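Here the complex is missing a single protein chain, while all its other protein chains stay put.
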């Protein structure tokens, strides 16, 4: 849980890395391990960062960027910039205001927000904090009635899209969090799910294959996705796509967009970085299909690179928690301002007056 | 030799690496150097691990894995999973129960076991500990009579296959063990060989070429392998194959399967990692020929990668000794459970309901 | 600001790296951070050095280099060697004599000098210190009258070419300098600009896009470059070119030559190293067009590599400041002697009697 966060920004906060550096002063070791850690040996967690470090941006000179703008349209809705807040669960772990603070920061900075099913504040309370664009991240619940109820509530509260996460039918353990002794505090709960029957408890053990005969037998399948698409008139975005064939099939089914993601290195450890997955998926879905990316975006430069590689927008995960822990809504708003300024700087120097002008020709990566 | 191993598992044992980390508390420095070390400068020992680190697994979404299983058939015999215990010599170095404990762990976890010619417990005593699938690893003895006697004993004791190791006609010294002053304790003996004449002593020195005119003149040749194939009705598997031409010739001779291996980095130092050798050998023997791999498998993810690269099963070497040293049969059984769970997790998230579904299309390794 | 620099060279000054190593003894931490730092996370700053480290030179034997020379002609003017002093701003930060000392070193070593618009000594005073070849680096000023006046003054003072820098319509902050608390001392001023109206103050903030609607709206465009070309009869060289298309367009416009540069890692962080940019630009402008390079040249070997990759000459940036801080004009002159000797050594051993003989066939870089 968070120690007392700041109400005034300390000097020296120049980048997202500065919030990451300060966060340990505001979080106990277990919570920090839970937030920062990935699954398994954290191969994919590290890859997410390393992939961005391999790319270089090629500047252009003398281009007219005077009327430039980061604005874009996504799923037919206007966004001021392509940096969205990722659906990070249980944000009260980082700050008592939790997702309320994040939503206030979104409102203050014209930032799109995606709220997690596992938010520690109800989706209705979060919606009340921001008039801006917000989407609801959906986990399939053990029974369809609960899932359908979540969908109805998100629609009623004004969420503009559903983002259904499919990459963790079983969630691998986070070794770092386990070793640090992290236990979810009783005060932090999945606020949206209090009205529903709890999921059936499952414990993995060595006798037989509880994984295959248990968890995986109940995991959602293509039928469940089709059911969801028929249930709502909101656009449905799928999060966690890694394989181009899955991407193409989802597009064909009527899914409105995809998030190329490895769950921030918390799904299968040893899967590729999000950025390395992106080009083949863009190729599979064509140039005009909405693609988001999350995983490893730590700067406006990273966002520029992701857009140049084929993403329409990116989502920011761990950095929002670091900023939230350090300085609450103020911190998250400041972080978003820094990221947007960095993106604008890259655009200006690369001669891209709009995000639509950012393409693969803006990259030059001799070390690949 | 082992200090007192545990009878209750301590907390924090989450992965094979944890057993490796704890093992030094249960082994003297010389024994640890002997078990962990490789030949020469340990180039190949390090490569075995590094090769796995270069591969990435590509997840699939929404596939039906509810009826999944790790089961497979190998040499016509059923295995519950593709993780076999490698034929590590002199296991009483790690634990007083030696190979007896390992066999009990195999029985408890439905794991196939391969017993070394150089086991510190007789092959008959080990066979009595496990009703499960077990194979006998064979070194050619200085005279054919002893070799034939070993084969007859293995047949009589119920071993289901012979795995003849051919990669060390001369065994390079282990520098690490030598520097640590390791000497084989008098109490640990090659229990299977007590009835036979000892091998002629040879000392390498600088005058002339004792290696070529001595050791290599007595090394087994293709005729000896043919003799062995004619001697037994058990399937014969060759361990230590590195070159595709050797692999193809063995298949043509009637060898039942191969182990792609560099003897855990204890044969020629500077030879490639086992994983890097695998694809060319799979290509040489065709899709349906039994191939095992050992060397560097430290997790279920590594096992998944090896299967995707063309292995039918993998063998676990040093990790079993670490677990044996830490907690005897209990430790080895726990280790095997961890590895199997990790493999199942990879299969579930990669959408592979059976081991036969694991193929090269499940990998995506952008850094190669 | 500089502490007391030396008037006698200490022993052990064998390479440019020795000046870099000693410089911290002669500069306060903030100034050092400002001089040594790059923009952002300093990715490009590090790349500039790393790129040279990937190339290897292939020696030739028995060639007649007895009449060899480093001399060259550039923009039709004679140079004794292809190592020019880059236009580093505010050199009084490193030494009280500032650009005067650098100019004396240039005169003493037959070195071409490029003076920055932002010199801390007036362009007229610097010109008086060296009879040798000197060019004037030009930044477009907020109004054309000031720009034109600078051009006239440079012409009048005997500068032989204008080098207009276009890569920083907005200059990214230097994180290192900011963190070190660097503030430009009041005593160090842009001496050439005192007569002009100050640039309109702009502060980047999060509301709207001050960058696009503010700074970039006032940034120079192609029309401004054409205006400049029509304004002066001096040859105009453009500094900061990264994209081959920009290079080709400038050549077509009548620009006399280009500097492939990333502003020493102070422009867009995350752009490629200067050396990695060079081949595509040489290809775009053809074999005979003047190309300079700066960024990462730290030795005569680096200069040789740059020439082999397609540059006609290189400019030396930070090393001149290190040498200036350590020992003033004497230090800069000594540094230039060391660099030239290293270049001559490479030429002699590579069998290149003239700089025109240095081509890509002199390189052999197996690690690329």
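Worth a mention:
For reference, chains read A, B and C in written order, and residue numbers begin at 1 within each chain.
The working rule: a contact is a pair of C-beta atoms (placed from the backbone, for glycine too) under 8 Å apart; a residue touches a chain by one contact, two chains touch by 3 or more.
What you see is a predicted model; the values in this text were computed from it and never measured.
In the whole complex the chain that is left out makes contact with B, C. Remark: the omitted chain is touched by one listed residue; of C:50, C:248 or C:353 this is C:353.
The residue from B:173, B:248 or B:357 that touches the chain not shown here is B:173.
Only one residue in the set B:221, B:254 or B:359 touches the chain that does not appear here, and it is B:221.
Of the residues in chain C, those that touch the hidden partner chain are 12, 14-15, 17, 53, 55-70, 109, 299, 301, 305, 333, 337, 340-342, 344-346, 348-350, 353, 364-366.
Listed for chain B, the residues touching the missing chain in the whole complex are 40-41, 43-44, 47, 51, 166-170, 172-173, 175, 178-179, 204-206, 209, 211-213, 215-222, 224-225, 238, 240-243, 246, 262, 267-273, 276-277.
FYI, only the chains that are shown with their structure count from here on.
Among the remaining chains, B is positioned farthest from chain C, on the basis of C-alpha centroids. For the two copies, chain A and chain C, the CA superposition rotation is 90 degrees, given to the nearest 5. The central chain here, found by comparing per-chain C-alpha centres with the mean of all protein C-alpha atoms, is A.
In this assembly, the C-alpha centroid of chain A lies 42 Å from the C-alpha centroid of chain C.
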